[in-house]
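Just one protein chain is left out here, and the rest sit where they should.
Think of it as A and B in the order they're written, each chain with its own count starting at 1.
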Amino acid sequence: MQVENKKEFQPKIVAFCCNWCSYAGADLAGSSRLAYPADVKIIRVPCSCRVNPMFILRAFQRGADGVIMCGCHPGDCHYTTGNYYARRRMTLLFSMLDYLGVEHGRTRVEWVSAAEGVKFSTVMNEFVEKIYSLGENVRLEDLRCKES
Amino acid sequence: MQRELMNRAKELLIDETVVRVLGWKKGDLGYNHEPAYFDSPEELEENFVYDAFCGANLSKYMIEAGKQEGKTLVFLKPCDTYSFNQLLKEHRIKRENTYIIGVGCRGNLDIDKIKAAGIKGIESVDADGDMLKVKTVYGEKEMPFEEALLERCLACKGKTHMVYDELIGAGEKEEAGPKGNRFDRVSELESLSPEERFAFWRSELSKCIRCNACRNACPACSCLKCVFDSNQFDSNQKANADTFEEQMFHIIRAFHVAGRCTDCGECSRVCPQGIPLHLLNRKFIKDINTLYGEYQAGEDTDSLAPLTNYTFEDAEPGIVAERGRK
Partner (left out) sequence: MEVNQVQRIGVFVCHCGTNIAATVDIKRVLEAAAKEPGVVHAEDYQYMCSEAGQQKVREAIKEKQLTGVVVCSCSPRMHENTFRGAAQKAGLNPYMVEIANIREHVSWIHKNIEEGTEKAIILTRAAIAKVMLNAPLQAGQSKVVKRALVIGGGIAGIQTALDIADAGYEVDIVEKTPSIGGRMSQLDKTFPTLDCSACILTPKMVDAAAHEKITIYTYSEVEKVSGFVGDFQVDIRKKARSVDMSKCTGCGVCQEKCPSKKIPNEFNRELDNRAAIYTPFAQAIPNVPVIDRENCIKFKTGKCGVCSKVCLAGAVDYEQQDEIVSQNYGAIVVATGFDTIKLDKYEEYSYQSCPDVITSLELERIMNAAGPTKGHLERLSDGKAPKSMVFIQCVGSRCADERGKSYCSKICCMYTAKHAMLIRDKYPDVDVTVFYIDVRTPGKNFDEFYRRAVEEYGVHYIKGQVGKVAEHNGRLLVQGADLIDNRRILMETDMVVLATAIEPNPDVRKIATMLTASIDTNNFLTESHAKLRPVESPTAGIFLSGVCQGPKDIPETVAQAGAAAIKVVGLLAKDYLVTNPCVAKSDELYCNGCSACEKVCPYGAISYEDREVNDHGIREVRRVASVNSALCQGCGACTVACPSGAMDLQGFSNRQILAEVDAICR
């Protein structure tokens, strides 16, 4: 699989957003008309602690080029402690992906409150730009292929 | 020591302290001993073995043994007791159904290292001294004991048993400890470029034949039903077998045991393809130690595991990128 052969790189980006802060932040970005690329598709979860590493790996394996998880700021979790657990899980998972040679720019965690529509939009713009610069994700999709 | 262990086991069977013994029995090759149950003194006499090839960690077998009627006697090497403790902590083993004899251990041998040293036609190995005396069809060969140690024994956690009812041959005072930093290899990989790391892991993980030996041997991988065999995550379906399941198996397995893995090294020991799987687990252990403070799974039975714990000041996931820039 070679990037050049494809007509134009259109990244697939999955954003897991917690219902109480980040999803609402994304809604605010929308109602404030703060644009970010349409490559970002949001999946609503009750809390960042609902995000199983399996979901992220599955996204990559199904061809996602980047996965971002957004939750309430630490200390502001609707469920008090959810994002603290999520923070550890994601730190370790991302570190492992980095260790396996998957570009660390493809994963990101951001804390976005319901009031931070601007931040949501800025973060998504930055992240998409990063994914464009990294190009298509071939590594994780390809980790166990015997021949390339 | 083998005789001493066997005699004690017989006594405990005869005085009905225990109804069965979980130990190791001789393999057909003299160096491929395997876990076994013994129900009588006669069986013990016939097959029981304890030497430097008894690498198998018996802790995990106690999950099933613990469900049987009556007490089970189990022999645990110092590093095995960490796994046992971890299983106790996870309520998988009933302590009251177990009689633990903590056995002394000089380190276990890796037959592949002996073979790799050019010794062929091995009939038996005498591991009593500092030099191994290997009897082969071509005569007796020698090699230093140290050089044939299993990878995991190079990172020995020490000679202290975390849990036991009695000790036999255990030199609690003995000089213990690793022969170097167990994270050296992890650090080495970390210092490579992402391309080199990817190339390394790709070549290693591509060898995997999904035989599940690592999963079966791992004392932390003790789920009644593995997610890879269940329909909870759509991960068991045949259609996915060569995609999601195949590709992500080792990452997910490592994640599931993160914070619970005692670094017993069984995964790498049993891998028929020689994949250094322990390097995945050790990466998590290294990260946990540096980010959340030193933690040794199985050292106790009541502390919170790193992934069921947090502090307000924990590092942000972005630290991965920051480290990468260094």
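Just so it is clear, a residue touches a chain if its C-beta (ideal position, glycine included) is under 8 Å from a C-beta of that chain, and two chains touch if they have at least 3 such contacts.
Not measured: the values here are computed from a predicted model.
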item	value
Visible contact partners (per top-of-document touch definition) of the missing chain	A, B
Which of A:Arg89, A:Arg108 or A:Arg139 contacts the chain that the document leaves out	A:Arg89
Absent-chain contact - pick from A:Ala64, A:Leu100 or A:Val128	A:Ala64
Contacts of chain B with the absent chain, listed as residue ranges	67, 90-92, 222-227, 230-234, 237, 256-257, 304-305, 307-309
Residues belonging to chain A that touch the chain removed from view	12, 14, 19, 23-24, 26-27, 29-31, 33-36, 38, 41-47, 49-55, 58-59, 62-64, 75-76, 78-82, 85, 89, 121
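Heads up, the rule we're going with is that only the chains that are shown with their structure count from here on.
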item	value
Between chain B and chain A, distance of the C-alpha-averaged centres to the nearest whole Å	35
Chain A residues touching chain B - in the complex, by the definition given at the top	53-54, 57-58, 61-62, 74-75, 81, 84-85, 87-105, 107-109, 139-146
Chain A-touching residues of chain B, taken from the complex the two chains share	186, 189-190, 194-202, 205-206, 208, 227, 233, 235, 243-244, 246-248, 251-252, 254-255, 258, 280, 283-284, 287-288, 291-292, 306-312, 314-321, 323-324
